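What follows is one structure encoded as structure tokens, with my remarks underneath.
With one protein chain removed, the remaining protein chains of the complex are shown where they sit.
Chain naming follows the written order as A and B, and within any one chain the residues start at number 1.
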Amino acid sequence: MTPHQTDRVATQIINLLVAVVVLILLFLLGDIIISGLPHISWHFLTSPSSSFSAGGGIRDQLFNSLYLLVLTLVISFPLALGAAIYLSEYAGNNWFTGLIRTAIEVLSSLPSVVVGLFGYLLFVISFHLGFSILSGAIALTFFNLPLLVRSIEGSLHAVPDSQREAGIALGLSNWRTIRGIILPAALPGILTGIILSAGRVFGEAAALIYTAGQSAPIVDYTNWNPVDSNSFLNPMRPAETLAVHIWKVNTEGVTPDAVSISAGASAVLIIVILIFNFGARAIGNHLYKNMTGGK
Amino acid sequence: MDEIQKKLVSPSKASHEDILGRIISYTCIAAIIILVVSILYFITSRGIATFTNDHVNLWRFLSGTDWNPGSLDAKGNPQVGALPMIVTSFSVTVLAALVATPFAIAVALFMTDIAPKTGARFLQPVIELLVGIPSVVYGFIGLTVIVPAIRQLFGGTGSGILAGTIVLFVMVLPTITSLSVDALKAVPGYFRSASLALGATRFQTIYKVLLRAAMPRLLTAIIFGMARAFGEALAVQMVIGNAALMPHNLITPTSTLTSQLTTNIGNTIMGTLPNNALWSLALILLLMSLVFNLLIRFIGKRGTINS
Partner (left out) sequence: MHKKTLVSTLVAFSLAGLLLGGCSSNSSKKSSSSDTKAAKVTKITAVGSTALQPLVEQAAQDYQATNKDVNLTVQGGGSGTGLSQVQQGAVQIGNSDIFAEQSSGIKAKQLVDHRVAVVGMTPVVNPTTGVTNVTMAQLRDIFTGKITNWKQVGGKDQKISVINRAQGSGTRATFKSAVLEGKKAVTSQEQDSNGTVQKLVASTPGAVSYLAFSYVNTKVKALSINNVKPTDTNVESNKWTIWSYEHMYTKGQPDKATAGFLKYMTSSKVQGDLVQKLGYISIHDMKVTKNAKNVVTK
């Protein structure tokens, strides 16, 4: 075979492998959405779940998932941003930095049930936070941090050094350079990192069973006072998320329509993640254009 | 004169800002370190209780094959042999990484060198979506599609290492792919130009230049994927069968460290041997993920491209 033939064959093989990956995703998406879509209705989305009769919905679970995601990001994003800035801009190339990096990475490979139990014994019991969205959000921060730190640091690194030099040359402090030049330039990358980690938060179940709990008390969606125990904004109430609900109806659900609830809820979960991905990408591009004054 | 001197000697506004910046980022890193140390301490202190409080022999724990922490064997020793779980965990992890790597590198090459535009527009979302599918859903698709399929093809119950490998392959694919993309992107453009200018074909460039230059970071990507596979619990638990038996082939039910942990931890009483033994499994997981990370750092250090 001549090199040119090899080249063509190799390209075909690569294309084939890529096609297989795309097919796997299409199969997964198709399977989830086709089996779930018929069960999604306005009623399904807007009624509370039921523990034994058919016809329960996922209203509270859906809201809890979104609320938990927001709360988790509020806690973990600032921490991750600060840490990533440290690692990318301040940290020296020495053993200590290596130690920190290893420590953060170790977090990401911990099994979620271990983090869940840790959160349970420490936050739920010792700190008296109870089964609550807040406990859940803190537990999820453990998973989220490594992903966020790595992706933010990556995007900060990707900004060329000439930008930093330009900032310093203008007499700006290091900090102002980071704030005013590096961060805006790294924004799209940071956003992608957030989306990726948000997907994981949205789908996490094992860690939440012991922290945010697996019951969804009826809440009042007109009560905007976050310290009132009936309010939907109260971070101290137990909250079953969509992924936990899917897990629950599949394992111990006694409702006659458990299969269709699980299928419908999985489809909703995937659709929300889809919307989230494309939405965030659009916003990212828009922000990038605005902030850099690019065309 | 004094005023100028003062201005020169005292810290400027800029350096104040810089101090502020340092304080903020140092605080964040300190908070994270506290989190990490607390969870490490927590797992270690519980994990070693099996050996310090219940006096289980460490070697027996690592090499024994009978796992039945609630009862004693003929000699009166607790049956806590973790070897079947350790072997299975390693098998599914290594196999999943072996299967996923060609696909991941192909997708990465497609995105960086073959069709960057299509890659960015279509494949990037594909990869991100694979991350977003919750592990519960992977598990149930595994249970309802993959396990029956394996049963049809090979007989037996369908649960086992093969089913676990297939599920994990899809789950680690995005991790390995996105890190491989970073690895290939980090190879300077002039490497490509130089190779092409010498008359090499695209494949020759990929094979002889790109993959070699990116090798350390590609290895890092694979190990990251393996670390993720090692710690995955819910999805594996549903398809692996959870039988604490040494795996004899790829299709008999067996059990990983995580699946054993997830299945049993809620049913054990805190402070008793069955519970401590499960925490010891968690400690093994933790140590393994440390080893994976040290490997990454070691490989990463050896092969950075000096651009």
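We adopt the following convention: contacts are C-beta pairs under 8 Å (C-beta built on N, C-alpha and C of every residue); 3 or more make two chains touch, one makes a residue touch a chain.
Because the structure is a prediction, the values reported are computed rather than measured.
Trainee: From the listed residues A:L129, A:L172, A:A207 or A:L242, report the one that touches the chain absent from this view.
Mentor: In the complete complex, the chain left out is touched by residue A:L129.
Trainee: Could you tell which one of A:T11, A:T177, A:S231 or A:N250 touches the chain left off the display?
Mentor: Among A:T11, A:T177, A:S231 or A:N250, only A:N250 touches the chain that is not shown.
Trainee: Pick out which of B:A244, B:L257, B:L283 or B:I296 touches the chain that's been left out of the picture.
Mentor: Spelled out, the listed residue whose C-beta touches the missing chain is B:A244.
Trainee: Which listed residue, B:P11, B:P116 or B:P148, touches the chain dropped from view?
Mentor: Per the contact definition at the top, the residue touching the missing chain is B:P148.
Trainee: Could you please point out the chain A residues that touch the chain left off the display?
Mentor: Touching the missing chain: residues 51-53, 74-75, 78-79, 81-82, 120, 125, 127-132, 134, 175, 179, 183, 209-210, 213-215, 217-218, 227, 229, 235-236, 238, 248-254, 258.
Trainee: May I ask you to list the residues on chain B that touch the chain which is not drawn?
Mentor: 20-21, 24, 27, 68-71, 143-144, 147-148, 151, 156-159, 238, 241-245, 253, 255, 262-272, 274-275
In the analysis below, only the chains that are shown with their structure count from here on.
Trainee: Roughly how far is chain A from chain B, going centre to centre by Cα mean, in whole Å?
Mentor: 17
Trainee: If you look only at chain A, which of its residues touch chain B in the complex?
Mentor: So the residues of chain A in touch with chain B come to 3-4, 6-7, 10-11, 13-15, 17-18, 20-22, 24-25, 28-29, 31-32, 78-83, 85-87, 89-90, 98, 100-115, 117-118, 121-122, 141-142, 145, 149, 154, 171-176, 178-179, 192, 195-196, 198-200, 202-206, 243, 246-247, 250, 262, 266, 269-270, 273-274, 276-278, 281.
Trainee: Quick check on the complex: what are the chain B residues that touch chain A?
Mentor: Contacts found on chain B: 13-15, 17-18, 20-22, 24-29, 31-33, 35-40, 42-43, 102-103, 106-107, 109-110, 114, 122-123, 125-126, 128-137, 140-141, 145, 170, 173, 178, 182, 200-204, 206-207, 227-228, 230-234, 257-258, 261-262, 265, 282, 285-286, 289-290, 292-294, 296-297.
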